[in-house]
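Would you mind keeping the following structure in view while I ask a few things?
The complex appears here without one of its protein chains, the remainder shown in place.
Right after this comes chain A.
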Amino acid sequence: MTPFQRDHTHSEEERHAKANDREYNERFCYADNRIKTSKYNIFTFLPINLFEQFQRVANAYFLFLLILQLIPEISSLSWFTTIVPLVLVLTITAVKDATDDYFRHKSDNQVNNRHSQVLIDGKLQNEKWMNVRVGDIIKLENNQFVAADLLLLSSSEPYGLCYVETAELDGETNLKVRQALTVTSELGADISCLAEFNGEVICEPPNNKLDRFSGTLFWKDNKYSLDNEKMLLRGCVLRNTEWCFGMVIFAGPQTKLMQNCGRTKFKRTSIDRLMNTLVLWIFVFLICMGIILAIGNSIWEYKVGSNFRIYLSWNEVLDDPVLSGFLTFWSYIIILNTVVPISLYVSVEVIRLGHSHFINWDRRMYYAKKDTPAEARTTTLNEELGQIEYIFSDKTGTLTQNIMVFSKCSINGKTYGDMYDELGRKIEVSEKTPAVDFSFNLLSDKKFKFYDHSLLEAIKIGEPTVHEFFRLLALCHTVMPEEKNEGDLHYQAQSPDEGALVTAARSFGFVFRARTPETITVYEMGEPVTYQLLAILDFNNFRKRMSVIVRNPKGQIKLYSKGADVILFDRLHPSNDDLMETTSDHLSEFAGEGLRTLALAYKDIDEDYLAQWLKKLHFASISFDNREECLSALYEEIEQNMMLLGATAIEDKLQEGVPETIACLNLANIKIWVLTGDKQETAMNIGYSCNILTDDMNELFIISGHTALEVQQELRKAKECMLGSSRDIGNGHTFSEKKKNSDSVFEETISGEYALIINGHSLAQALETDLERIFLDIACMCKTVICCRVTPLQKAHVVELIRKYKKAVTLAIGDGANDVSMIKTAHIGVGISGQEGMQAVLASDYSIAQFRYLQRLLLVHGRWSYFRMCNFLHYFFYKNFAFTLVHFWYGFFCGFSAQTVYDQWFVTLFNVVYTSLPVLAMGLFDQDVNEQNSMEHAKLYEPGQLNLLFNKHKFFICTVQGIYTSFVLFFIPYGAFADSVRGDGLHIMDQQSFAVTIATSLVIVVSVQIGLDTNYWTAVNHFFIWGSVAVYFSILFFLHSDGIFDIFPSQFPFVGTARNSLSQKSVWLVILLTTAVCVMPVVALRFLRIDLNPTLTDKVRHMQQARRKHRPLEHNLKRVRRTSSRRSAYAFAHQEGYGELITSGKNMKGTSHFSMTPGGRIQNSTSWIENLLKKRTDPTGADRTPKQQHQ
C-alpha cells in the first residue's frame, strides 16, 4: 500500500466499483489484493527496527548512558563498555525481528501467489491473488478459498445459492448459505454474458463488521439492494457448490478478514511488572549511591583534593567542589549502571524463547491424530503459566468433543452395551476391542462403533421390542436428512444428542432416510417403509419429552415418545411397573457412568380417538389466547398410559483425560470455572462427568433469578448456608477472626465443598457493580463454579472480575470464536488447536490440541518456567550487585573520583561473556524436580500461585547477598594487599593487580554461586560453567598479552598484569579465602533451611534421589469412577416450535426440489437450520453466535 492509498482509505465514504472495468475502478485507487503483514523490507529494516528498539525504555536508557560517556569530564568508563553490550542486544533483537518478518514475508508471498480464475478480456485466466483487482469477476470452485470479498453473482446451484464455511472467519463450522440476486444468477456460467456484465456497485467503505454489508447494484437501469447474504468473504471456503462467480468488492487489506486482524494487545507477566518495579527501585538505589558518592566527592575535593592541586592539577572547571561532585554523580551513574545490566532484558527474552520452544517441542503435548503439536504463540508469558490460580474453561470442544455417542441402552429390561469377559467381568472398551460389524447394512454410518454384539443379534432374530425401540429412534426426532449421493447420508440434527440416536438407529438397520412435512421414510432392515406423520408433540423445557404420532403402512397409528425418565415414568401404563423398576435400575447405572439418559415409550392409538384429538389440536393451534396451555393440555392428554420400551444412554464424549486432568489441577489448587453457552442441565451433566461436581459436595447452589433482587437473595442464601455450616464447625470463631484480616476473601474459613451454578441472565445481574463483590465472594468460596448460557462478552466480564479483585493469575481456555473475548481478557489465553475454527487459536497465547495437555503445560512447563525465571532473576540481581558495588566501596579510597576497580574490558565483558551463559543454561534447563514428580505432586505448583519464589522479599535477600559479596570481594584483597609486596619483593598493590585479583575472585565466586543455584547439571551446564571460567582466563591472558598491547597500547594498558599477579600464591590464597567467605554462609543457610524447614520441593527432590537408585516407578492416575445418584437429563438443547416447522414444511426451502425418491438428490436441506435460527428470537442471546445455539 502506498501512503496515498492509505490516505484514500481514510477518506473513503462510499465505494464505487464497476464490474469488468478496471480503468474505471483504478480511478479510486482501491487497494489491490496483495496483503502485507510484514513490517519491514530490506531497506527500511534498519531504520525502522532501530527506531522501534530505542522506544523501549531500557535501550533508550543505555543510549543515554552512552551519550554521557562521551563527555570527557564525566566519562568514567570508555564508550565501548556500553556500546558493545548495547550493539549485541540490538543485534540479537534485530535478528529475531528479522526472522519473524522473514516468515511473515514468506506466508504473505504464499498467499499472494495463490491462483484464482479471473475473467479478463472475456476469457477466464489464471491469475495470482495479488493481481486481482476490485471489480474483477472471479470463478471459484468447490473447496477453494475465497480470494477477496466478493459479491456473489451466480452459482452452480439453483436460485444462485451457494454454501460457504466460515470457520476461518468466525470459528463456526456449520455451513452457511449465500444467495445471489436473481438477475445475476441468471448469468450462470456463461462467460460471454459475464464478460458483458457491467453492473456498478455502490456500497459502504471497508470495515470490519463480518455480519453486515449494505450496498446497491446498478445494472441495466435497475437498482438492487445488496446485503451480507450476497457476499462471499475472504477466508471462507466454498463447499457443496461446484462453482460460483463473484465480483470483487473489497480486496487485500480492505477485506473484512484483514480488517479484523487487529493487533492483540501486548500481555505482560507479573514477573515482568515486578521486574520493572525492581528496576525502578534499583534506579532509586543507584541514584542514592550516586548522591552519597557525589557528596563524598565534594567533601573530598574540598578537604583533600584542593591540597593536591600540585600533583593533580586538572581543569579549572573542576576546582569547584560542588561542580566536581555534580559531575562525579553522573560518572558514578555510568559506573554503577551495571546493577541493571542491558543483558538482563535480553537474557529474559532468550530464556522465554527457549521455554517456548520446549513447549513446541514437547512430544507429550503432541496430538498424533490431528498431527498437532502444542504451540507457544507468544514467547513472553511462559513463567506466568506457573502461577495460574483460576482456569476459565469453555465446555463444548474443550472439555467435551461435542460428539454424542449412543453407548448403551436398556430394552425391555435388558441392558446392552457393556462387554464382559468369560468370567463375567466388565471389560473397558479400548482401541483393540472388536466393534460390531454393520456391513450387512449398506447405509450404516461408518464412524459409528458399538461393541456389544448381543444387540445386533437381537435385531437379527427380529425381537419385536428391539425393533420397536429402534423404530422409535428412527421416527421420533426432528432431524433432517441430506443425501448428496446414493447412500452418502448425512443428518442435520439440531442437537448432537438427537443425531446420535438417529445415527444409532440407522446403523442398527432402521435408517431414517427422507422426510416430507407429512411423511417419514425409514429403511427398516433394508426395506423402505414410509410412515405418515400425523403430529409432532414437540419438546419444551417444561415437558421434557417429545412425541410423534405416525401411521405405519399397515394403517396402525402409534405414538412414540422419548423423554426424561421421571416424566415418562409418570405416564406409563400400570402394567409396566415391573419393567419400570428394572429400567429404572439400569438408568441409575447409566447415570452413574455419566451418561445422558432418555426413556422411550410407545402407545397404540385408535383411529377415532386420534381423529377427535387432531380436531382439538387444530382448534387449539389456531386459537390465540392460551394457545400454549391448550396445546400442552392436549399433549398431556394423549401421552398417557404409554408402554415402556426402554432407555438410551448417550455419552457426551469428553475429551480424553479430562476428569484426570481436572482432578490433578484441583490438587494443584487451581480453581476451574466452566463458562459455557450451553444449557444448565448439559453443563451440570458434564460437570459431574468431569468430576468438578460430585455428590460429596455439601450443597449445590443454582442461581437462576431474573431480577437483581432475586439474584441477590439467592446469593445471600447461598452465603448464609456456607457460613452457617462453617460457624457450626468452627464454633463461630474462625470466621470472625479471619474476617478482620481480609475484607472479602474468606474462603479458607469455609468448610465443606460447594458448587455454584449460575445462569446467563442471573450472571448479567450478578455482574452489576452493586452485586459483583458478593457474587465474587460466593463464587470464590465455592469449589466449583459453572456459568451456563453466557455470552462471549459475559465470559470476558467474569474473567475481568477475577482479574480485578483477586489479583490472581487467570487462564482461559476455549476452542471457538465465542471464547475469543475471554481468551484475550485472561492473563493467559489457551486455544484448542487442530479444530476447524481458528479464531480461538489465533487470539490465544498458547495452543494445545487437547484439554488434557493443559496439565502438562501448567504443572511441568509452567512450573519449570516460573522456577527457572525466578532463579534466574535471583542470581542475576545478586551477580550484578556483587559485581557493581565493589565500585562503591572503592569510592571511599579513591577520593570518590569514579575510578573503576576493574579493567574496562572486564566491565564490558563481565555480563555479556563471562557470566551470561551459565545463568542462561540454568534459566533454560534447570529442573528442581523432574517431570514425573511435577505431575504427581501437584502441590508443587502452589509456590507459583503464592508468588513465593521471587518477590520483593527475595529480591531484598539477593540484594543483601550481593552487597555482602561485594564487601568481601573488596575488603579481603584490600586487607591482604594494601600493604604488601610480591614474593620477590616487587609490587602487587598497584591498581591493576588489585583489579585482576578482585575480578578473578568475582568470576570464581559467581561461578561457584551459579553452581550452587543449578539443580540440574546437564552437560550444557557443565560446559557453560567450566567454559565461562576458562573463557575468563583465556580472555584475561589474551587482553593482558604483549601482542595485543603492541597493536593497541592505549586500549590495553593491563599488559602483563595477569601473569604477574596470578603467578603469586598469595593472590590465590586471597581468591580462595574470598570465595570461601562468600559462599560458605550461603551453603550453611541453605542447608539449614532444607534441613529444618524443608519445602515440598525439597522433600520430593530428596525422594527422587533416593528413588533414582531404583527404577523410576511409572504412576498412573486411575480414572476415578464417580458413584453418583441418578440424574437423568433430557439434554436436547433445542427450542420449542421445531416440530411445527417440520410439519408445516416451512423449513424445507424449495420443497419443489425435494426429491422423495430414496437415494435421489436432496437439496437445500442445509439451509433449514439457518431459517430456524433466523426465526428464533432469544432476548438473552442477542449477541451469541449461532454455534452456541445448537450446542
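Here is the rule we use: contacts are C-beta pairs under 8 Å (C-beta built on N, C-alpha and C of every residue); 3 or more make two chains touch, one makes a residue touch a chain; residues count from 1.
In the analysis below, contacts and distances are computed from a predicted model.
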{"item": "Protein name as given in UniProt for the chain not displayed, \"AP complex subunit sigma\", \"GTP-binding protein\", \"Cell cycle control protein\" or \"Auxin-responsive protein\"", "value": "\"Cell cycle control protein\""}
{"item": "Option touching the unshown chain, where A:K223, A:K447 or A:K1065 are the choices", "value": "A:K1065"}
{"item": "Of A:V95, A:C193, A:V304 or A:A435, the residue in touch with the unshown chain", "value": "A:V304"}
{"item": "Per the touch definition above, residue among A:P373, A:P496 or A:G760 touching the missing chain", "value": "A:P373"}
{"item": "Hidden partner chain, touching residue among A:G188, A:G752 or A:G895", "value": "A:G895"}
{"item": "Option from A:Q179, A:N228, A:N360 or A:S454 whose C-beta touches the chain left out", "value": "A:N360"}
{"item": "Interface residues of chain A (partner: the chain not displayed)", "value": "76, 107, 110-111, 114, 143-145, 168, 235, 237, 304-305, 307-308, 310-315, 318, 331, 357-358, 360-364, 366, 368, 371-373, 838, 842, 864, 893-895, 897-899, 925, 927, 931, 972, 974-995, 1014-1021, 1042, 1045-1046, 1049-1050, 1053, 1055-1056, 1059-1060, 1064-1066, 1069-1070, 1073, 1076-1077, 1080, 1083-1084, 1086-1088, 1090-1094, 1096, 1098-1105, 1108"}
